[in-house]
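Every protein chain of the complex appears in place save one, which is left out.
Labels run A and B following the written order; every chain starts at residue 1.
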Amino acid sequence: MNGAVFAAVYLRDLRLAWRRRVEAALPVAFFIVAASLFPLGVGPEPQMLRQIAPGVVWVCALLAAMLSMPPLFASDLADGSLEQLLLAPDAALAVAAAKDAAHWTISGAPLVVAAPLLGLLLGLPSEELPVLFVSLILGTPVLSLLGGVGAALTLGLRSAGMLIVLIVLPLAIPALIFGTGAVAAVDAGQSPSGHLSLLGALLIACGLGAPVATGAALRIALE
Amino acid sequence: MRDHKPPFTKVPDNHAVTDRPSPSRLTWLTFSAPARFYDLAGTLAPACGLAAALLALAGLWIGFFVAPTDATQGQVYRIIFIHVPVAWMSMLLYVAMAFWAAIGWFLNARMASILARAIAPTGALFTLLALWTGSAWGRPTWGTWWVWDARLTSELILLFLYLGYLALVAAIDDTRRADKAGALLAIVGVVNVPVIYFSVIWWNTLHQSATITFGSAPKMASTMLWAMLLMTLACWAYAFAVIFVRARAIVLEREGANAWARARLAGRHARM
Partner (left out) sequence: MPPASSMTPASLPSRPPALRLVDVACRRGERLLFTGLNETLEPGELLWLRGGNGRGKTSLLRLVAGLAAPEHGRILWDDVPVRRSPRFQRDLVYVAHANALKDDLTAAEALAFLARVHGRDAAPAAVRAALARFGLAGRERTPVRSLSQGLRRRVSLARLALAPEPGLWVLDEPFDSLDIGATATLHEVLDGHRARGGSVLLTSHHLPLSVDAAGHALPAPRTLDLDALVAGRPAVAGAFAVAAPAETA
């Protein structure tokens, strides 16, 4: 993988996000608002909220991550930067990996930080918050990686946002299951290590495979 | 001094090869030419359709009238003679779709990409049927229209995968890009299907409050196995027939400007 390209793209994306800080904070805002809708929708009864809390937090994180995916490559496509980035044949992989890493740093990590707060709002007991935190640290990169594939496949299409959701969410279901399963395990008094190890394995597999698929999809989109 | 190619007068028709009569020796690649596939599929599709109808009649008759009543589930269980073959087909067709799409992408074979596109709607339909028959089975047995058991849930996720593929290829206007993007998505899907299935089973065992396991089909008497086999073959034949017809339509759509396609269309209009 082309290290210079990776570093250049990653740092540039961070710099660009910093210059548009308000826009970069939108996914977190969506996350909090969406999760807050659930008590309003299903009632504030603490026992029930506590039961659905891990699932609600995870699903809202999933949606927040997916909805921030479309601009990942679209703005670079629009101003011609993407063409320049993909001139070298081995650059596609570096670009894909850098974009996924930048997306996680900008959109994913804030979700992880906000999650325990949301857990508290939904009545999650404090001993379960660390597991929720760890499960999202492992899970949100998976979402960024899978979302990158979706964003590259739907590059330049009109309904890219909804398409990405439709394409990526089924693929993200294992991460959802293992992530919420870990919190449920702690709730039942068991160790979450099985779930977290599976989630970690998923992360490694996606880390190795998803950028390759994203790079291939980018080249397809530009042909 | 410089290479000067003699000027040419028209864009060459790179399907000239398919205007020749069929070769006397069949090779792997014989039917990768759209025109030959078109003719072959045109002959096979009605035959497959007929076979499907006969097999289905036989299978359903055995399944609904000959096979014995189940001890625990009564008459309701008979719906598995539709549900199980249809579910198998839905999974098999997804793998077939991914296979042909991958061939079309890596080997640049147009016909393979067309086949993949033709398979997808049929696969989605079978998945819908599986979900519907599964729901119909559950209603009299468990009293609810839907049950989140591992197999039905996996079938639902498979439906999402099909819909994702169909939506993606429909949204891309450029056929080549659509074929390749669809192939990539199908491959990613196929790789993920075991992971998804495993995780859904895991999820199901975790949340097992009631003992609602759908799957335990009754112990099979031999007539039941016969019915299952016949219905599976009927689904196969039906799938072949429908996919051939759809693939022929796609071939005409894509290659419509070429000489052989115009000749076929003219022949059809003459007969009508």
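One rule holds in what follows: a contact is a pair of C-beta atoms (placed from the backbone, for glycine too) under 8 Å apart; a residue touches a chain by one contact, two chains touch by 3 or more.
Just so it is clear, the structure is predicted and the values come from calculations on it, not from any experiment.
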Option from A:53, A:67, A:86 or A:210 whose C-beta touches the chain left out: A:86
Touching residues on subunit A - with respect to the absent chain: 4-5, 8-9, 12, 15-16, 19-20, 75, 79-81, 83-89, 91, 222-223
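FYI, only the chains that are shown with their structure count from here on.
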Residues of subunit B touching subunit A in the complex: 157, 160-161, 163-164, 167-168, 171-172, 176-177, 180-181, 184-185, 187-189, 191-192, 195-196, 198-200, 202-203, 206
Parts of subunit A lying in touch with subunit B, wherever the complex brings them together: 149, 153-154, 157-159, 163, 166-167, 169-171, 173-174, 177-178, 181, 184, 198, 202, 209, 213, 216-217, 220-221, 223
